[in-house]
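For this depiction, one protein chain was excluded, whereas all remaining protein chains were kept in their positions.
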Amino acid sequence: MMLIAIEMAAVITAAIYGVLLALRKQFDFVGIFTVAFLVAFGGGTLRDLFLDRHPLFWIANSRYALIVFGIALAGAAAPRMFVRSKRFLHIPDAFGLALFTVTGAAYALQADTSMFIAVLMGVVTGTFGGVLGDVTCNEIPSLFRAAPMYATCSFVGACVFVLGMHLAVPFVWVAPTAAVLIVTFRLIAVRWNLQLPERGSDSAI
Amino acid sequence: MMLIAIEMAAVITAAIYGVLLALRKQFDFVGIFTVAFLVAFGGGTLRDLFLDRHPLFWIANSRYALIVFGIALAGAAAPRMFVRSKRFLHIPDAFGLALFTVTGAAYALQADTSMFIAVLMGVVTGTFGGVLGDVTCNEIPSLFRAAPMYATCSFVGACVFVLGMHLAVPFVWVAPTAAVLIVTFRLIAVRWNLQLPERGSDSAI
Partner (left out) sequence: MMLIAIEMAAVITAAIYGVLLALRKQFDFVGIFTVAFLVAFGGGTLRDLFLDRHPLFWIANSRYALIVFGIALAGAAAPRMFVRSKRFLHIPDAFGLALFTVTGAAYALQADTSMFIAVLMGVVTGTFGGVLGDVTCNEIPSLFRAAPMYATCSFVGACVFVLGMHLAVPFVWVAPTAAVLIVTFRLIAVRWNLQLPERGSDSAI
């Protein structure tokens, strides 16, 4: 099933992002694993709890936890390899955001929620892992900084995905389109530092 | 059902409080919506997860999310209208606290918990949204400041509600009484800055 492949890719990219975050703070191995674990599993766990999907995706598929453990181990053993790619921090972040947004919205639609709730579930799933990572590393969460539109990218992508599914476009087309859209939009926003106007206006969404 | 009306009123007042909190921090639209969402749904979500009530109240009743979205949009589009009412920040806060406390205790009794657990569930439901709002806006949560007795008001009101239900007083009498009691007690506490003695004493509850 394609959704499983997307979830696997989401876990891997999110774990890499978590390791990079933790290495910047010079955490020890336990800290690195903890941050990787929170970033990789935070959003999906909240989604599964909200939708009452049990066992949780990382309990049902226990390879995920071993993969995250392996990535954290690599991060602790060969930090240079990771730190050299510090400039690329935004790339795994954008992929994790995009892929988790798609899984969140997809599982919500499977659970027969309304379309708007499915969009919100995509945003929650996409962003929560990153928020947890930021909080544990004492950063102001991306979600609450005006700059590069973290949640907005997720929201727009989730809308495209949910609309596509509603119009009966096949999943194999909609899911990659929405994911690519989120990654592109997010990287553009980071590159040119796009932001929503503060205190909003009618065109602020 | 009266409980649904109370829940609806709780969501609306809590969302307004969230928008006011976010506007004080000059958040953009995404920030405003996020804070409104957390304040309006945080307490009830924790209650539903703790009591294993699925689907969650805001998934079961998807109008709630649209209402919160609308209020956040109004806050972003016409911030002046909201900011002018800044002095009244405590009023929606007190109503959200009161109404969510009642729903939390009521659902807990429906789930056949013990009376003390029902009181605690009322307090958790009543206060958690506000705590999330405070945390995301970088305030010290009301819950942990000695001053105006946020949790105490909720606790006292929840006790009155649970005792009333235990004595078989009809819900239509007990619920408004407890809610009015909490709102009054909370506004008095804010107005005259009442507080519990630090490090407590025998009379500190």
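Just so it is clear, A and B label the chains in written order, and each chain counts residues from 1 on its own.
Here is the rule we use: a contact is a pair of C-beta atoms (placed from the backbone, for glycine too) under 8 Å apart; a residue touches a chain by one contact, two chains touch by 3 or more.
Note that this is a predicted model, so its numbers are computed, not measured.
Considering the whole complex, the residue from A:Met8, A:Leu49 or A:Leu163 that touches the absent chain is A:Leu49. Contact with the chain not shown here comes from a single listed residue; of A:Ala65, A:Leu89, A:Met115 or A:Val169, that residue is A:Ala65. If you put the hidden chain back, the residue from B:Ala9, B:Leu89, B:Ile117 or B:Leu163 that touches it is B:Ile117. By the touch definition given at the top, chain A reaches the unshown chain through residues 23, 26-32, 34, 37, 45, 49, 54-56, 58-59, 62, 65-66, 69, 73, 75-77, 79, 136. By the touch definition given at the top, chain B reaches the unshown chain through residues 49-52, 111, 113-114, 116-117, 120, 143-144, 146, 149, 151-152, 155, 195-202, 204-205.
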